[in-house]
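Here the complex is missing one protein chain, while the rest keep their positions.
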Amino acid sequence: MTGATREVRLAQFERMLRMRRFEEMVIRLAQKHEYIGRQHLHIGHEATGSAVAMAMQPGDKIHTTHRNHGYVIATGADPGRAFAEILGRNDGLNGGKGGSWHLCDVSTGMLSTSAMVGGSIALATGAAYGLKLQGAKNISFAHFGDGTLDEGVCYEALNLASLFELPVLFVCENNSKAGQRPSSMLAAARLRDIPQALQIENMIVDGADADAARVMFAQAAERVRSTGKPVFVECTLERWPGSHQVTAAFPTGVTDLALAFEQEKISGKHAEWIKSSDPILRATRAFVESGTATRDELAALDARVTTLMEDARAFAEASPFPEPAAAFSGVFA
Amino acid sequence: MTGATREVRLAQFERMLRMRRFEEMVIRLAQKHEYIGRQHLHIGHEATGSAVAMAMQPGDKIHTTHRNHGYVIATGADPGRAFAEILGRNDGLNGGKGGSWHLCDVSTGMLSTSAMVGGSIALATGAAYGLKLQGAKNISFAHFGDGTLDEGVCYEALNLASLFELPVLFVCENNSKAGQRPSSMLAAARLRDIPQALQIENMIVDGADADAARVMFAQAAERVRSTGKPVFVECTLERWPGSHQVTAAFPTGVTDLALAFEQEKISGKHAEWIKSSDPILRATRAFVESGTATRDELAALDARVTTLMEDARAFAEASPFPEPAAAFSGVFA
Amino acid sequence: MPQMNLAEALIDGLIWSLRKDPKATIIGRGMAGHGPEHHAEDRLKAEFASRMVDPPTSEAAVAQLGVGAAMTGMRPFVHYGTAVFAYEAWNQFVNEAANVHYMSNGQIKAPVTFHLFHGIRGGGGPQHSGSPYAMYANNPGLEIVMPSGPRDAKGLIRAAMASDNPTIVMQHALLLGLTEEVPEEDYMIPLGKAEVKRQGKDVSVIACSRSVVDAMEAATELAKEGIDVEVVDIRSIAPLDVDTIVASVRKTGRMVAADETYEICGVASELIATVSIHAWSALKAAPVRVARPMTPVPFSPPLEKAVTPGVSKIADACRKACGR
Partner (left out) sequence: MPQMNLAEALIDGLIWSLRKDPKATIIGRGMAGHGPEHHAEDRLKAEFASRMVDPPTSEAAVAQLGVGAAMTGMRPFVHYGTAVFAYEAWNQFVNEAANVHYMSNGQIKAPVTFHLFHGIRGGGGPQHSGSPYAMYANNPGLEIVMPSGPRDAKGLIRAAMASDNPTIVMQHALLLGLTEEVPEEDYMIPLGKAEVKRQGKDVSVIACSRSVVDAMEAATELAKEGIDVEVVDIRSIAPLDVDTIVASVRKTGRMVAADETYEICGVASELIATVSIHAWSALKAAPVRVARPMTPVPFSPPLEKAVTPGVSKIADACRKACGR
């Protein structure tokens, strides 16, 4: 356990709940609306995403990948505008031009989502270079999956970061599956052998353990800030069974916090994931078992978050589609 | 020392001399002819190149880089046709279409020279895949420099070779300088940390020591043949001072075998390279000191090789330029 | 003749290729897409699982895996689920594969087939909607075909796999469900041959890929207005069948070039340039271009629609060419 105050832990939990309830709403939106594109949900990654967001300071930058929703929400973008973007509406974060795969919010430091595998890691390395040249105290974060290590540009970016001593924190979400494949296709024994070979300080953390992840990222970010050099954190996660759904679905059901205490009620093909891998249920259990918060307190928080997401959804669905002419503006600055 | 017979060692030495005298002739041709393009000479790499060529068996394949001349000669291409190609003549190995940077001779297994850094290593990996699919007993060789490790495609190719267990021998000539740079720009402590991280068996050898290189490559090739898996051999070399010459020059002078025994006569700014890094002089010395061959024998061999190269030059210079119409043929098979 | 959708037809072409040539081999997965037609791949897997391999997300080295294997005599079919992924293999396509035969002076060939899903596909957004065949065409040494329907897809894939050259097959992602009668038996459609898909006398729409389908629909609509449209499917941008294109425009005297690559230096530009150079005197009016406008493809449906060449834009272009 950690010495973090109750407030910090609850603040993280609230972020996690927002992330989860956001994604669950996305599934519902996808079931309801025809044009929504393919989604890569961040369910199961909330402990990591929230921990990363909490390690960020004002002025820090982050670049994400296709599995970006959690970061958008955790870093503080307006969920209504995020839903609106996913629906291609005028009030979307990107005015409808980007959609789910390109959500960004420069006001929160989330500079871009690249949906090309390897995009975020190299761009974040470039951002770190920019920050360094400007003498900023800020650092850059790169979010990407384990499959990204297959890409040559990822290796090149790691090398550049190490060689030029760039202040970038590499957040590798290892959900043990690249895309829809059974496992990452890297011939290394451990993912971290790659940054290790390139002399990048690296660590591993249980990416579904909220406290561990928060502590790890606080430390890692501090290392990057104090040394100016890159750090690589591998976050192990058990892939959410819904991840390779082409069409929207709730393979694990809508999250019910009560299940944290009623494990016997968990059944079905994905029981194992729900029981031991779901970071939300794990955190819920930890709060109550350690006496940090009561079930009622957590349920109340959840209710507030659920209402927030409901309002955000209403905002998004009320937003009109952009005028066709908008397609032609903004190609150049 | 090794148990190799005198014949094998002399055969290697002859290849090395051919390689050296070939390159020296290239410098002379470059001084004489206007259109010859930029050359990347293989001087100083002869121990490695000859060792690799001797480890090849009929049906094996090799892909090389811009620093390819040594391999072309060591694997047995006709030096006259190689000179002709470098001069852009009709009798060139590639009919004048390739020039120095793209010499190849399919009859000797030298499938291509790619002048794009990272080209040879990925193509050779593909060739190994082809050989494996065809159930051939043959293996594939990839020649490349240390700077190639900067390229993402190199990393990807290493990963593929390891993952798919492909019979490819990676020959990394580490001349400690990528291109004209003072040193390789890889953040790894050792080049081999990259193949190591990707679980590729790897070794290092003094690439300017003819015997050591020959033995190492014989073993390495045998490993690839018997396991069907890749092996990575790093060959350390001291970069020849002429390597970053934009215009042709003899910074170390035309090689005089006698200098192997008259070290006090070696002077000038590159004395150190000539004294301790030149693989030809090192081999000459080793022969005589171990009593394996006499100075006269070696000098006679050198004279034969020199004549051979002189004849080859004459052949090449007598070859006409191709007809302009030839430019338009052979785009498609 | 059985009905097949394009996904089934391309898988059929692939199956024939593998049956006929033991050197044919497959690198990649998801050959029939991830949409409702994806089950078409099951037949291929059932018969040839052992000749298929699932590579890492390493587009550049994977391309060379194919090229290098081809240089040893194999005939790899390398699939990229979305054309833009192959941007990571640009050098390997245009500067390695394309040069193998020429720069060796014919000593060696690279009979590899690259198969890519391209096009504005509904929700692909700025990064996943690319149609790079005009870019590839601006480089020698690659054969490039763009099947517009199931029958062509099967026959062109067979021909691509039989070709001794590196060949790129560009399949429009939105055509995978398109259905028509397709011969069951093995057949090839020669690379580099255009086909007149509809005879007409008033205006020639020269098109390829999805724009052929749109042009056929526009032609039906325009017939009601008394405009008789000829639709020429170029099928291949390299080689380009200049004769068939020019013959059509000589006949009708008017042309619309319709294609989904971007406007500037795109396929439609080339078609107009080709006709202007070779049949200028036969033109009775200025040629008209329907192409993807110079803007990234936005995600939002009404915006995406605004940048997509389609039936009504092609019909309007025909009206314009005919002075209506």
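Order of writing sets the chain letters: A, B and C. Residues in each chain are counted from 1.
We adopt the following convention: contacts are C-beta pairs under 8 Å (C-beta built on N, C-alpha and C of every residue); 3 or more make two chains touch, one makes a residue touch a chain.
Please read these numbers as outputs of a predicted model, since none were measured by experiment.
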| item | value |
| --- | --- |
| Visible contact partners (per top-of-document touch definition) of the missing chain | A, B, C |
| Candidate in contact with the missing chain, chosen from C:G68, C:G130 or C:G200 | C:G130 |
| Touch criterion as defined above, residue of C:S17, C:N91, C:S148 or C:S209 at the omitted chain | C:N91 |
| Among A:L160, A:I274 or A:A316, the residue in touch with the chain that has been omitted | A:L160 |
| Interface with the undisplayed chain - residues on subunit B | 35-38, 88-89, 92, 94, 96-102, 114-118, 147-148, 150-153, 178-179, 181, 185-186, 246, 321-328, 331 |
| Interface with the undisplayed chain - residues on subunit A | 61, 63, 92-98, 102, 104-106, 111-112, 114, 116, 118-119, 122-131, 133-134, 140, 152-153, 156-157, 159-160, 163-164, 330-333 |
| Absent-chain interface as seen on subunit C, which is shown | 60, 84, 87-88, 90-91, 94-95, 98-99, 102-103, 125-127, 130, 132, 134-135, 137-141, 237-238, 240, 257, 261-262, 264-270, 272-274, 276-278, 280-281, 283, 285-289, 293-296, 298 |
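We adopt the following convention: only the chains that are shown with their structure count from here on.
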| item | value |
| --- | --- |
| Subunit A and subunit B, separation of their C-alpha mean positions in angstrom | 49 |
| Between subunit B and subunit C, centroid-to-centroid distance (C-alpha), Å | 42 |
| Multi-chain contact sites of subunit A, meaning residues that touch two or more partners | 150-153, 185-186 |
| Overlap residues in subunit C, where contacts from two or more other chains coincide | 55-56, 58, 60-61 |
